[in-house]
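Every protein chain of the complex appears in place save one, which is left out.
On to subunit A.
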Amino acid sequence: MTTTSSTARTPMRTSRRRARGRQRWIGWAFVGPFMAVFALVLVAPVVYSIGLSLFREQLVGGTAFVGLENYGTALADPKFWEALGRVVLFLVVQVPIMLGIALVASLAIDSARLFASSFFRISIFLPYAVPAVVATLMWGFMYGTRFGLIGNLNDAFGIELPAPLSGSWVLASIGNIVTWEFVGYNMLIFYAALRVIPTDLYEAAALDGAGAFRIIRNIKIPAIRGAIVIAGIFSVIGSFQLFNEPNILKSIAPNAISTYFTPNMYAYNLSFSGQQFNYSAAIAIIMGLVTAVIAYVVQLSGSRKEAVR
């Protein structure tokens, strides 16, 4: 934004200072709309939630300031830890699988050996265009053991597949839905990163006698490490935010999915069926912090590896 030509043309100190002052204000004017919206839709609600979390309102007895008591309760709440543990398990298992599939798919498309690769690409990406609610309802129907796809498979082959919506399998079933939904999205991120790798690197590698897998290992994957880290961060955040899929499946698997299945569901149910807005706000703030910390750790470890190289 600073133009050297303008400062060179006006060597006088006062006018330069004035110009600089004006420039400073012009800068704010450009940032202003964003800052206003940012303050209104992000900062204000967060500040309000923090304020809310410091009170306790009861059906009998009204509202009282309780300081950090809600946070203490949350940290000692086994339901909260169970919910958090569940999304951590989800994160550890589902995210690597999803990103792994996405990586393989993007490398396959990028290899240029694939027949009808654009069709392949669009069909993997398509589930991302399906709203999560619709996707979950659709999968929920297929998961049915009586009239759904699983039921049909059982009938057709005379086998007894495990019920996807039973207590012990439901998390894996949700993981399957989420993977199906987001593989295409992550694949696209990886593919975009692969496309910007200079092709002369491949030529040089080929001249040096490197095979396709060597190129993948030593050129492609290091080159898209940044994209992988970004996708990883998105997925970490997404896992901690898990809400739509279990909340919708709850209507068909009410006993397998509890009201505190994920931290977000817990916060939601606390405030909307229990009117415990204050406690719910405390849970939301804690989850926000946990998510920020873990996302930061992922980013840090990703960029450190880059620095080491």
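The rule is short, and it goes like this: contacts are C-beta pairs under 8 Å (C-beta built on N, C-alpha and C of every residue); 3 or more make two chains touch, one makes a residue touch a chain; residues count from 1.
Keep this in mind: contacts and distances are computed from a predicted model.
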| item | value |
| --- | --- |
| Options "ABC transmembrane type-1 domain-containing protein", "Tryptophan synthase alpha chain", "PqqD family protein, HPr-rel-A system" or "Sugar ABC transporter substrate-binding protein": UniProt name of the undisplayed chain | "Sugar ABC transporter substrate-binding protein" |
| Sole contact to the chain not displayed, among A:187, A:224 or A:281 | A:281 |
| Interface with the unshown chain - residue positions in subunit A | 41-42, 44-46, 48-49, 51-52, 57-61, 63, 141, 144, 146-147, 166-167, 178, 181-182, 185, 234-235, 237-238, 241, 243, 250-252, 254-260, 264, 267-269, 271-277, 280-281, 284, 288 |
